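Heads up, this is only part of the complex; the chains shown haven't been moved.
When the chains are written out, they are named A, B and C in that same order, and each has its own residue count from 1.
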Amino acid sequence: PAADLTTIRVAVGGAGCLCYLPTMLAEQIGAYKKNGLAVEIANLKGGSQALTAVLGGSADVVSGYFDHTVVIQAKQKVLTAFVAYDRLPGLVLAVSPKTTGVASLKDLVGKKVGVSAPGSSTDFFLKYLLRKDGDDPGSVAVIGVGLDATAVAAMEQGMVDAAVMLDPAVTVLETKYPGLKLLSDTRTEADTLRVFGGQYPGGVLYAPPDWIAKHEKETQALADAMVETLQWLHAHSPEEIAAKMPDELVGPDKKLYVAALKSAMAMYSPTGLMDEKGAQAVIDLFSQSDPDIAKAHVDLSKTYTNRFAAAADAKLGIKN
Amino acid sequence: MRMSRLIDDGTSVAVTSAKPRLSLVTALQILVFVVLVAAWQLGAALGWIDPFFFSRPSDIAAKIGEWLVTGYLWPHLAVTLTEALLAFVIGTVSGVACGLAFARIELLAAVFDPYIRILNALPRVILAPILILWFGLGMASKVALGVTLVFFIVFFNTFQGIREVDPVVRNNARMLQASDRQLLRHVYLPSAMAWIFSSLHTSIGFALVGAVVGEYIGAARGIGYVVAQAQGVFDTTSVFAGLILTSAVVLVIDLGIHRLERHLLRWRPRI
Amino acid sequence: MTTPAVSCRKITVRFATPSGGAHTVIGDISLDVEDGTFVAIVGPSGCGKSTLLNLVAGLLQPQLGDIAIFGEPLTGINRHAGYLFQQDALLPWRTVLDNVMLGLVFRGVPRDEATQRARQWIARVGLTGFEDRFPHLLSGGMRKRAAIAQSWIVDPRILLMDEPFSALDVQTRQVMETELLDLWQESRRTVLFITHDLEEAIALADRVVVLSAGPAARIKGDYPVALARPRDVAEIRLDPEFVELYRQIWADLRDEVRQSQAQGFR
């Protein structure tokens, strides 16, 4: 009965992004309910807004990118991730179909490159790639183009020469322009390893440590639900997953959704555990890009805990 | 153009430049609608308009039909309308009240004038996260956003409307020993009424904008939420369907305002 | 016979009442005014005099009947007429000078010439020194005088005047009356002149039309004034012919006013 369920308010920074899919899928397959939770998902315009909402107390838990827990430490706030459901970041650096002559990162110098918003994970990702390649990040003009239709339009019309994008936007473009040039595709493990030298966490559930301390039971239940969902996810085909998702999240083009899901499947972690190397990679990346974060000496141990996910794995008998 | 409304007794002569006839107006309105929609549909069919970005009228109609049949839309619409109406009422009442106070108390107006202008120039949408902070992710933050839009529109018009009062009429009431309250009620408010109503037409739209944008930035339900989600999955049809439905509803509310205006301003000479 | 300047045939005007009924203000009036005549219109307050002028000006269309101006049916604004309104009608955002020259500007008269002519007219109505005042800074009588200059400067073929002098003191009024007669004498325009002052009506006009009390005002009397021209508006009031005419019309008018009062007063 609903009365027995604890209500948890989860803020998502853009529910349409496939990177956050497990959050919604858990609701659809009844994983939250099974674990005694009633989850209310609020959709926010971006990850930073979701984070702000949690810090301000209007939501309990964020389903968002892990890197925010790193960035926020520079502001003397601590947020702790307790389930990492993406083991790859899913960021793609694609070249506009209108632009010719861009074959490598070097060719981007002096060009306009779109990111979802200046200062966002996509922005940092771009700068990290450039720096790693030995280019000056200041040599490209960064333009905020959002994540969805705006980004697609900007690429299609050649308003930007390249852009960092996420799915399903990448798949939309790939379907329309089959030969789309991708300079980096971290939806694949290979590219992720090449770029970051290890797994690199994308979407996680995180919350303030004192909330976790006060809500051990609920946190564990969330972790349990999430790991169950991940297991379910890997046990089903993209078509079956798409069938479970609500229409408004699948959108009008089911084929496209399934296609996007296919390329995203590798992204989802089967265990919900954080890879320490990956977490450290995030800190390194951001310390390089942002002097404030470098100064803050981010404490890795505060940014995540594998305690809950490990317990969930144990319950389900998953071997790590 | 006539000096006043005349009674047409049927046998009468033709009257020059009368109000356009209702049936003609309706016919033209429908014509405009049909032309626009047909152009859109045709443009999409011929590939001039990319349906990926602009959808198709037929799809939108189908989507609206689907929503109405499944009842998917009602709870979202109800939330958005409640927010918009609350924002409208709160913004209007506070705008009129502050407009009155500022117009009547010169010192207040002089001192706070720059502050009001600064607030009016603040991009509220950027402040939305702060509003969410204060008011949470529920209705309150959307209402607050709407109020920040409505307030200024109503405020500036009320303020100016009050200052437009005919000084002779005002002096007449003062000589008839109207108290300050009575002056407000019997002179300033009725005199400013045309101004206030003019701002209401703009602000009902902005109240809805506030609600929808607020939901768009962060919410768990409402039209803005629906639209944001649809935008995230490239469902342009739903985006347009949501926008069109809300506009239609505002149109109905605005009609109500128009009726009220006609009643309250029936004392004015018709032009 | 020449075509009359103004010809009203069986005019009826009704207004809607707040309660949804109809209020017949003018009931079946016919009136011809020959070109070049000076007609004064008198009648009790609220009987429909201004309404009649609005009809001739083309600002109002009758429910029944036709109006012809110089033989042409009137549709829209009467392009031959100048109108001095009963109410304040100066453009509040224009100075006295700009207001007075407005009609000339509208007709495309060059600015210099218009200014010069306007200054002359401002002098004639005694407002020299107030050229650059906005209307709200003038006294009631001064506003009226500015309006007089504004409507006279364009020298229309038909001049409609609604109580032009009632806001003026006796002396100023005589000056303005003399001015009007001089003007009329020169150019022989057609004048329709509403006044509450019967003496003024007789002193100025060729013909005095008495309207009956409303509702459904009719023409109660129509008196030719055969007094010699040119007239001295001050002296003429002592003329025995004037006095006799006054007595006649007054008797007529008094009945009307009494009736209107019987309907309205007490």
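Everything that follows uses one rule, which is that contacts are C-beta pairs under 8 Å (C-beta built on N, C-alpha and C of every residue); 3 or more make two chains touch, one makes a residue touch a chain.
Everything numeric here is computed off the predicted structure, so don't read it as measured data.
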Response to the item:
So the whole complex, written with the displayed labels, is A x1, B x2, C x2
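In this section, only the chains that are shown with their structure count from here on.
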Worksheet item: Between chain A and chain C, what is the gap in Å from one C-alpha centre to the other?
Response: 84
Discussion item. Centroid from C-alpha atoms only, then distance chain A to chain B, rounded to Å. What do you get?
Written reply: 39
Worksheet, complete the sentence: chain A residues touching 2+ other chains are none
Fill in: Per-residue multi-chain contacts in chain B, two or more chains
none
Fill in: Contact footprint of chain A on chain B as seen in their complex
52-53, 128-129, 132-138, 141, 216-220, 225-226, 228-238
Worksheet item: Quick one: in the complex, what on chain A touches chain B?
Response: 9, 11, 14-17, 40-45, 49-50, 52-53, 56-59, 147-149, 152-153, 168-169, 172, 248-253, 256-257
